[in-house]
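Worksheet for the structure shown next.
Of the protein chains in this complex, one is absent; all others appear in place.
Then we have subunit A:
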């Protein structure tokens, strides 16, 4: 298959034609011609390498009523993603080679993005003993990222062992940083609003204490650590310090922590309940700055689909989490590009290049250059649309952006030269 993309702006820079042939970029330049090619008019569209999500909940196996690998893959492709890391907190938990291979195969069948399973660090996410990390790494799923996401590996000795053990697998432990003794019953960010709303507070210190502990451990044993969904200004400071000391630590921030604050909890609509919780304006400013500086390496969605009945309840009874795949790039455009904090190369770096490197995905996050995989997206940065949850490809509707106007529309996505999204519609 040969595709000639006419007049796109790679990384938002000067317009060029991009020729895709046999799954690779054949040429990039002015006025290319290829008589056999299907032509895509991309005038005004920004071309970026396909996005890589380090943090996606696809819910299959176990909660296929909320999302499946297929529906989540479609949502991802529509968001400009070409690879997603599927979190391990499924039912059964992805803590064996069998489960991770099942998820990987479902991803292959769906064929819209590369579904890269994350393996659980501990058996059943229980935080008691290590799962068979080596078996998952050696499986067809080639697991490199291990996480008990949703649960913190709270036991410091176990965390140390996990960090050490995955060194042999070229793996990384992705930590959900939450000291459980400080967050018993926690419902929202602990501060002025939680005091007034009478919702049990989730203190910033509960996140920062674990990150501080873990960077010390990672430095001590010389292992790679990845910090999931960083949400506080203090966490950014600790990461900055750790990186300055040479600790091999990387970190991600979610789109919702870049945009929304605990003000959303007013009214008690659980669509805004998430873990870690939405924080303050000062925290939002700090994580944006951290992402701009590269202290935070990546944007990761923490896409967390939930069935209606798990969200349509009193706040305390609702499950935490919100959708993200289909709006992530738009939120980054709104919070980072339109504010001047990141240019398009910066967006490519934080949403594709670095997450691919953290996940050890050799064929993602590559430059838009001849010989590289034809894995890319085309974005209309000028388009603006109001988010309608009913129009989402995800099986769930718990979008915190409902009714909000956001910039940017993914028009085309290609995975190894094959279109997965054409004119804003998934191809399968």
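FYI, a contact is a pair of C-beta atoms (placed from the backbone, for glycine too) under 8 Å apart; a residue touches a chain by one contact, two chains touch by 3 or more; residues count from 1.
Quick note on the criterion: contacts and distances are computed from a predicted model.
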| item | value |
| --- | --- |
| Which of "Ferredoxin", "Heme exporter protein C", "ABC transporter substrate-binding protein" or "Aspartate carbamoyltransferase" matches, in UniProt, the chain that is not displayed | "Aspartate carbamoyltransferase" |
| Which of A:194, A:399 or A:413 contacts the chain that the document leaves out | A:194 |
| Sole residue of A:91, A:281, A:309 or A:362 that reaches the chain not shown, by the stated touch rule | A:309 |
| Positions on subunit A where the hidden chain makes contact | 187, 190-201, 203, 267-269, 309, 312-317 |
